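Notes to accompany the following structure.
Not every chain is included here, but those present sit where they belong.
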Amino acid sequence: QETVVFAGFGGSIMAAQRKVYFDAFEKETGIKVIDVPDSGLPKIKAMVNSGNVQWDVANTLGMYVHQGIKENLWEKLDQKVVGAAGIPKELRNDYGIGNAAYGQILAYNTKLSGGVNAPKTWADFWNVSGKAGPRGLFDGPRYILEFALMADGVAPKDLYPLDVDRAFASLDKIKSKVSIWWKQWPQVPILLSSGEINMSNMSNARIQDIVATEKVPLEIVWNQGLMTVDWLVVPRGAKNPANAMKLIAFMSRPDLQAKFAQATNIGPVNADSISLMSAEEQQKLPSVHYKNGEMGLVDDAWWAENSDKMIQRWDSWKLK
Amino acid sequence: MKMTVAENGVLASNKFKSKRAHRSLRPSAMWLVMPGVVFLAVAFVVPLLILLSQSFYDEGFTFRYFAMILASPSYLAVVWITLRMAVLATAATMLLAYPVSCYLMLAGPAMRSFIMALIIIPFWTNILVRCYAWMAILQRRGLVNTFLTDQIGLIDRPIEMVYNLPGVLIGMTHYLLPPAILILYSINHNIDLRIVGAARSLGASPSRAFRHVFLPLSMPGIRAATMLVLILSLGFFVIPALLGGLKDMTLATLINVQFTESVDWHFGAAISMVLLVMTLVGIGVYYQALSKTKGGKQP
Amino acid sequence: MNPAVEFNNVSKSFGNFVAVRDFSLKVENGQFVTLLGSSGSGKSTSLMMLAGFMAPSGGHISIDGRDVTELAPHKRNIGLVYQNYALFPHMTVAANVGFPLKMRHVAKAEIARRVRSALEKVHLDVFADRFPAQLSGGQQQRVALARAMVFEPAILLMDEPLGALDKNLREEMQVEIKRIQRDVGITTIYVTHDQEEAMSMSDNVVVMSKGQIEQAAPPAQLYERPRNAFIAQFIGSANVIPGFVKSNEGAKSFVSETGTTIPLQMHGAVEEGARKAAIVRPERIRFGTGNDSLAVPAVVESVLYGGTMIRYATRAGEQRIDVVAVNDGGAPRQPGETVHLIWEPKDFLLVDATAN
């Protein structure tokens, strides 16, 4: 039987992908989708170098797409098969195509920081004496540098190339006041809802998910958020490239991306999807808030170029 | 009748011995061990109970999560894969570690330090780093295959040694060898070699002296090491993920994904419970088997 | 025929410490040789070298004329009773005793039979299913004994195999050992610290001191003609009187260091002035009367009651002289009593004063 191997991030996201995309794909094409969790650039790199590539389609950070191009890790997409006219130019290239949009946003607990105390901007987050309550931030440079710059008054559209010195200077102001520098994303919704912290950066879907299932009083500030996009690529030397193209094309369909967004609150990349959803649903998606101009878009190319340096600088800054 | 008395004597006196040791040290030791025991109670039992209770408590008592696991054949398959992988890795590790630990006993002090260093150094090396090294060595165009095809021409087509079960086993065994050797050596080098010598002088060839005397005397070390290795090998997730093929998914990987992507406490706890029960059963079977072979050997 | 066992200038050092020095010994086939010597004199070390568990620092050991210095222990067909027993702690008594038979591929039923009979001989048949840790010291020793003898080895080495046994059991075991040894013709090297045992069991006794052989001879010879004062004192007990030989008008006499002069009779060539030691065995001394011309007057200092025998310590001038008399049930002499000691001239031996 024909197969195609899809490497994703596992967990609930992949469960949703299975429901929305893979089952339908199997039904429609008869090609079986084997989904494996734990997609990571190092393993892809090792596989490509070894010539024994296990995966046909990989779900990966936008930043890695650029890095992979430099290291010649990807197959060229067969644009004829992939098509997907609704996907904007800036979110596709010869080797990969954007698939899902996440909102990197500020989230807070309304019970603890509601009403007048509710933060509206990163400046509010930085203003510890004004908007009191323990804060959490991700322990790493990605997104945090951007937030720091916005807190310091930089507009979302003017972020790139990042003024790194200014960002760290801004971070210095809050360094000792953040009570938890967290490392694991799933930690945070729990920390927020249990009141360990009042506010933190987070991704929208996780917050919306826990609000829906646990009915906790958490709120998202879309303003000054960042949109990031996960891409789909085909590792070079994949065993089923043709099927891979078919799957990518399938996963880029506006109707399915809309369905996926409804299930997960992870935004569609295909612009045609938005209109397929209700206004209420649209309000939950980063794609919409990005379009409204509330949010900025993460510059994956910049990060691909500077990630290593930023990590090192972050490490040094931490220990200072 | 005589036999019965003697037999009872044996059984009873085994019991007696532990009671004896007990009593003669008890008053002395009590104050020494109290902090440890209190710590145990607080630090081990409480988190454990909290954690495991999550598997059947979610706003009320529920078997939902277990039902989820049992209902999905894929989870059961994962249980089976995990168990098989752990047992194979443990067996491979013990088979390799045991001779090395024996060799350590016989080697001179300089040689011993050298080997110890060789064994332990990789152990300090980060597991990720090691996995990538293994990939470089084992992959289709890796060192081993290149050597076998190009240099010796022993084989035509490269052997698949990674991204499959053998790959995982190589990685796991490599990881597990140092602790196994360390434990085996620590315990084995207490064995009184004069007793092995006695066996030799009574006509046992080296291999029979080994089999009938040294091996049984080293059972405590084997048991401790097997136990530790088995436990460790049930918990791997990095190695199967990196060196394994598509099907080499373990419970630990599952838990890992569950917790890094979405904190589903309850489901994660339920999987933990399954892993735990599985391990308990495994250890039970192991001891059962062990006591049987032992019982069978005694005249 | 080659000797069953031959030590050829064997020595063994632990660092600077020499435990065995220039040890040379021939043991003929079927002979029973005992190593006797004070604690730490190198007996166990010699056995261990013969059994193959220690490499000599120098010299050669051969068995049946074949150099075995480098041979593996299990190829020597030697039965060994260790001083510390070295029982297998994880095997029952029966399994311990059956072990050498099992190693020789004896049939199971035969093993069971021979083990049972061996255990009966050491009176441990009821303990067959116990583990060594559940036995008393003497019982453990008997298991070691049974284990070494059950396979009737060509050579049997025993390091104080009866040391933990009471007299009766010990005598019984001595008889048993001798019987098997004779019947099967096992060449035996035996270590004991019990000189009576050595005397009664051995064809030859090797007396060791500080890692060296002092004298190797049959028991009676060792007793009657000790080479020096050390041997005399070590084998049996002896009154040793250091002194020198004096010649006075043709008649030789012995002058002790304490000044006592004892006339010498019937003694062959003894150089005048030679430093010697005179030896008289306590049991060769009788209580005479003042009328005996050769009687030495002495005062009883202490009386030691020993069951079969009574041991008197007496003092003749400066010289202490011990006397052993059979406890004939009569009233013993009392401390302070003056006695007259007499002995046969032939029992007054002159030997070397110093050991090797």
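As written, the chains take the letters A, B and C, and residue 1 is the first residue of each chain.
As a working rule, a residue touches a chain if its C-beta (ideal position, glycine included) is under 8 Å from a C-beta of that chain, and two chains touch if they have at least 3 such contacts.
The structure displayed is predicted, hence computed values, not measured ones.
Colleague: Using the labels shown, and knowing each kind appears once here, what does the complete complex look like as a formula?
Modeller: When all chains of the structure file are included, the formula becomes A x1, B x2, C x2.
The rule is short, and it goes like this: only the chains that are shown with their structure count from here on.
Colleague: Could you tell me which chains are in contact with chain A and with chain B alike?
Modeller: none
Colleague: Can you identify the chain nearest the overall CA centroid, using each chain's own CA centroid?
Modeller: Going by the distance between chain centres and the overall C-alpha centre, it is B.
Colleague: Taking mean CA positions as centres, which chain lies farthest from chain C?
Modeller: Most distant chain from chain C: A.
Colleague: Could you grab the centroid distance between chain B and chain C? Build each centroid from C-alpha atoms only and quote it in angstrom.
Modeller: Inter-chain centre distance comes to 55 Å.
Colleague: Roughly how far is chain A from chain C, going centre to centre by Cα mean, in whole Å?
Modeller: Going by mean C-alpha positions, chain A sits 92 Å from chain C.
Colleague: Hey, what residues on chain A touch two or more of the other chains?
Modeller: Where chain A is concerned, no single residue meets two or more other chains.
Colleague: By residue number and range, which residues of chain C touch two or more other chains?
Modeller: Expected reply: no residues.
Colleague: Give every residue of chain C touching chain B within the complex, in rising order.
Modeller: Of all residues in chain C, those touching chain B are 51-53, 72-74, 76-80, 82, 84, 86-92, 94-95, 98-100, 102-104, 125-131, 133-134, 147-148, 151.
Colleague: So in the complex, the part of chain A that touches chain B is made up of which residues?
Modeller: Chain A residues touching chain B: 5, 9-14, 34, 36-38, 42-43, 46-47, 49-52, 54, 184-187, 189-190, 206, 209.
Colleague: In the complex, go through chain B and note every residue touching chain A.
Modeller: Spelled out, the residues of chain B in touch with chain A are 128, 132, 135-136, 139-142, 160, 162-163, 241-242, 245-246, 249, 253, 257-264.
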